[in-house]
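One structure is given here, and the rest of the page talks about it.
All protein chains of the complex are present and in place, except for one that has been dropped.
Chain lettering (A and B) follows the sequence in which the chains are written, and residue indices restart at 1 in each chain.
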Amino acid sequence: MTANKQAASGGVGWAPYLFCAPVMLYLLVFQAYPLVQELYLSFTQTSLLSPGKHDWVGLRNYADLFGQAEFNQVLLVTAAYTVACVVFSIGIGLGTALLLNMPFRGRGIARSLITIPWAAPPVAVALIFIWMFNGQYGVLQHAFNFLGLSSGMEGWLDNPSRALPAVLLTTVWQIFPFTSVVILSALQGVSSDLREAAVIDGADRLSVFGAVVWPAIRPTVMLLTLFITIWSLRRFDLIWLMTQGGPIGSTNTLVIELYRRAFTYRELGEAAAVGMVGLSLALVITVVYFRLTVRAERAAGH
Amino acid sequence: MSSISLKNVTKTFGAKTVLGNINVEVPAGEFLVLLGPSGCGKSTLLRMLAGLETVSDGEIHLGSRRVDTLPPSARDMAFVFQSYALYPHMTVRRNITFPLIMRKFRWWFHIPLLGHFAKRRIESSPEVRELVDRTAKILSLTEMMDRHPRTLSGGQRQRVALGRAMVRQPEVFLMDEPLSNLDAKLRSSMRAEIIKLHRDLGGTFVYVTHDQIEAMTMGTRIVLMHAGEAQQIGTPREIYTNPANTFVARFIGTPAMNLVHARLEGSQLGIGELKVPLPAHLGVRGADSGANVLVGVRPNALAIGADTTQPGIAGTVGLVEHVGAESIVTVRLDTARTAHDRDGGTADEIMVTEAGYSTLSAGSKVRISLDLDQAVLFAADSGKRISNDIPLPAGTAHPALQLQPQH
Partner (left out) sequence: MKKTTLDWRQALLMIVILGMLGITAFPIYWMLVTSTTSSADLFATPPHLLPGLAQWHVFRDVFGSTDVGTWLVNSAIVAVGTTVLSLALAVLPAYALSRFRFAGIAIVGLALFVTQMLPEAMLVVPLYAIFGQLSLLNTLTGLILVNTAFTVPVITWILKGAIDGVPMDIEEAASIDGCSRLGTVFIVVIPLIAPTLAATAVIAFFHGWNEYVFAQTLVSAPELHTASVGLAGFVGELSTPLHSVMAIGLMYTLPAVFFYLLVQRYVVAGMTAGSVKG
């Protein structure tokens, strides 16, 4: 990395390297080095109780993972959680942004207030939602009973088929303000001349959206999709506190599985292997995303 | 081809009146220019014609139809934006075809795959293709039909915008300062193209600009606007020779018409220390002797003499600017005063143009003589014209006019 204080061969001098050196060093110590450690750990069998003692096992951890049916479930749950997060948070975010873009009294306040869920700390959010989902006394449970959606006395969080939807609801509640605010700012950048031109050409509201608005906000939405996907792969606090991956692994994403293997089963090597799988997925998705966007831009005449 | 009629059109935003009581009759085939400084309301008026702004009061008629309550797409008017407003993600061909597709739009076109194919069908149908290709040929766009707007130059984009308007074969063309974003050279060639287009298509054009050269060269009639009101409506020649008030007088013509303070004294005009006989066409009926007036006289109707013994208004040369074929001389007057301050205050500067290269220099004492044949009189307090029309050469038509609104 550029941590060394070598003089640059160009005319910029040392300044850029000196400016970047502290941060790069910092990230080297606190991110790169642990990452390399993780990679190494994934090829070992290491117990939490004696973290200094590593037994090299090569690819055994990985082979074991892909042989286990539970790991398939982990991958499935992760995929379901991620896709649902992206679809709902961006869908609801888009709808909210379109609403907030319309003229109405108190619009400024509404736009500010909509960010409340995103501002709230995940631990507190988990706590209140756990209470709201409580099977006997939770207010959401009462609402579900009223609507006929209940699953009996046990709350959604204790029901294997309802736990993931519950966690999803909580997650989407937290992140849709972010997507809506970002999409809103993209909407505000859509040229009003262009909208008016389409109206004069005879387009109705939906056609104006398709011909003018959507092409303009598409890059933003695509980037948001990438961010939400990566964040979903990383999300830990909410899921861990609400369900710890249960019941019966129905909310067990890659990150949760990682944590459980490390701190519940105390197998650091296996946990590291899970982590590497997750990271690889994130990297692959990012690369695919950039390839696709470059190709799409070229097709649109850039 | 349709005529346009604006009756008492008013626009208010809350308590603020942006356009007050505009009345204009535009016969079919007219090239009407809405001219005025920034903020005068000309763009707002154009947008109200298009349906992009609502009409607070008054009516707009297109031919025999009343249109001010109709949405833009029902008015059969095409609009060309200053920013061109081309769809960036569509090719030139598709940009031009878009209005035709929208015309044939059905509700089920919104269904994803079905709609897509239906739209493509319309796009490739022979009548549509033929119309689009013909429009492209007129505007010399045939080579760039498959390119995207971002790869085109300003002039080319402007022509695509024109093509998108033309292809609809509308009754009326509305243009909002379409040439403002082009450089000077391109502007003059595009001016000629638009004039030619008007001749060939024969439609009714309404054109907004702040550039008086565009207005004077392109318009068949001009509506000069200021602060939301129509100051004068007339042909370019009428506005130049018979300005209705001091605003019009100072707006049209470069350098601007001088407004000299004077007093009406019987059959004479007192300007500073000079007394000149009042020309016949400036004879004012019923005006009091001693009334304060402003004499509007263009810089080229004044002559400077270096000989201070000759009769004339006394002054000292302040600045001489040589612009090639003529020189613009700014003279500071000794006793006479001009009304060249926008706030109505008095100034002492007057502008004179001399043909050729002037030999005058700053500081010279001079005498200015006036040729009042083309002069106009304005009331000093209200700024409105108070003299009769200047007789125009025989054969010049005076079209029926509706003059400017009440205050």
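Following the convention adopted for this analysis, a residue touches a chain if its C-beta (ideal position, glycine included) is under 8 Å from a C-beta of that chain, and two chains touch if they have at least 3 such contacts.
All figures in this text were calculated on a predicted structure; none of them were measured in a lab.
A.B. asks: What shown chains come into contact with the chain that's not displayed?
C.D. replies: For the complete complex, the undisplayed chain touches A.
A.B. asks: Quick one: say which of A:57, A:74, A:94 or A:132 touches the chain that got left out.
C.D. replies: Checking the options A:57, A:74, A:94 or A:132, the one contacting the hidden chain is A:132.
A.B. asks: With the full complex in mind, choose from A:65, A:85, A:114 or A:212 the residue touching the hidden chain.
C.D. replies: A:114
A.B. asks: Spell out the interface residues on subunit A facing the chain that's missing from view.
C.D. replies: Against the missing chain, subunit A presents residues 1-2, 8-10, 12, 15-20, 22-24, 26-27, 30-35, 37-38, 41, 51-52, 96, 99-100, 102, 104, 110, 112-132, 136-137, 139, 142, 173, 177, 181-182, 185-186, 189, 219-220, 223, 227, 230, 233-234, 236-237, 241, 255-256, 258-259, 262-263, 268, 271-272, 275, 278-279, 282-283, 286.
We take it that only the chains that are shown with their structure count from here on.
A.B. asks: Using mean CA coordinates as chain centres, what's the gap between subunit A and subunit B in Å?
C.D. replies: The mean C-alpha positions of subunit A and subunit B differ by 57 Å.
A.B. asks: Help me check something: in the complex, which residues belonging to subunit A touch subunit B?
C.D. replies: 191, 193-194, 196-204, 206-207, 211-212, 215, 300-302
A.B. asks: Write out the stretch or stretches of subunit B touching subunit A in their complex.
C.D. replies: 50-52, 71-73, 77-79, 81, 83, 85, 87-91, 98-99, 102-103, 105, 109-110, 147-148, 150-151, 164, 168
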